[in-house]
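Note that one protein chain of the assembly has been removed; the remaining protein chains are unaltered in position.
Let's look at subunit A:
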Amino acid sequence: MRVAGFRDRTAVAGVGYTRFSKNSGVSTLTLACEAILAALEDAGLTADDVDGLATHRVGDSAAPSVVGPALGVHRPSWHLDQFGGGSVSHAVIGQAALAVAAGVAETVVCYRAINARSEFRMGGTGRGLPVSPEVQYQAPYGYVAPPQQYAMFARAHMAKYGTKEEHFGQLAVRQRASAAKNPRALMRTPITLDDYLASRWIAEPFRLLDCCLETDGACALVITTAERARDLRRPPVLISAAAWGGGDSFLSGGPSDVTTTAAAELAPRLYRQAGIGPAEIDVAEVYDCFTYSVVVQLEDYGFCAKGEGGPYAASGEGVPVNTHGGFLSEGYVHGVNHVAEAVSQLRGDAGDRQVDGAEVALSTAQPGYILPATSALVLRKG
């Protein structure tokens, strides 16, 4: 890809949410439509303007081929029904931006609608196992769920670098404090480190408060050209870079170092595409399926040295992270609510949780521990 040809050519022009809850009481189709209509309203557009739809899902939600017609979008010129979990969340938005930059579509809605608590539990409890050749070597030993997988990698990081459970705990405490300033957040009651340490084990070294919420809800974004976004209702937020990348897997000879993720491979390309480095990032919305996923990504995206992610995340003195409370406390909409929060910060409308003068934001996907892939965006105030 000719990097200079893509940078800042597309924009996020609208953001929409449903209420986050533990039981939406409605279908994922309804959630998707509600979030998309809200995002279009935010942008000052209607469904008549939409010519592209995109989502990622794992067989748990309404497809673009269903959502489009349900909103009267009968002949989209582009759509993407991406199989996958959090690792592809930002790739979907990046691909929508590519489609817009290439002129294949002009107005794409990217959405994620899930009943991840009331219908299809994202945490792994009571749902079917994913389709992967690796599962047969893990499931017979009761190794079946993302919290277990991330706990395994977190333990390796603790052993190699001295990362402590208190580091994870301080991060959880600070994200909850951010959520307290976020009217959308599901969990707004402040917690202490003692609360963290007293929360029950899920998979040692993870406690309940290391784990993201399982949430019902939807979030949608409107992607269009930067030029057109300037004429719409809200201040445009430019897509400066969108990158996706791979890492080690079972099938590539095995992970040589389980304390480094696919993000370490992706980050230099992402920053090169955006023409910046981590020092220019004003706010980072970092995929926090678990506390540890933030710790390792703060290292792999270059905010601190390898091995220092624990103390860095615990201190709260570096780049502002997960200003909405993240998946740990706002809710879990599989990556899209991280991008939406980054947009809010760059518009300057994040209220009590606004990072002063935020002009450049990083938003990241699941860093590639479960499937060997990840994706990320750099966004810039338009």
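Note that a contact is a pair of C-beta atoms (placed from the backbone, for glycine too) under 8 Å apart; a residue touches a chain by one contact, two chains touch by 3 or more; residues count from 1.
Rule of thumb we're sticking to: contacts and distances are computed from a predicted model.
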| item | value |
| --- | --- |
| Hidden chain of the complex, named as in its UniProt record, picked from "Sarcosine oxidase subunit beta", "Pyrroloquinoline quinone biosynthesis peptide chaperone PqqD", "DNA-binding protein" or "Lactose transport system permease protein LacF" | "DNA-binding protein" |
| Full-complex contact with the absent chain, from A:20, A:153 or A:271 | A:153 |
| Contacting the left-out chain in the complete assembly, out of A:30, A:138, A:315 or A:354 | A:138 |
| Selected residue (touches chain absent from view) among A:46, A:77, A:192 or A:252 | A:252 |
| Interface with the undisplayed chain - residues on subunit A | 123-126, 129, 133-145, 147-148, 151-153, 155-156, 159-160, 200-205, 250-256, 258 |
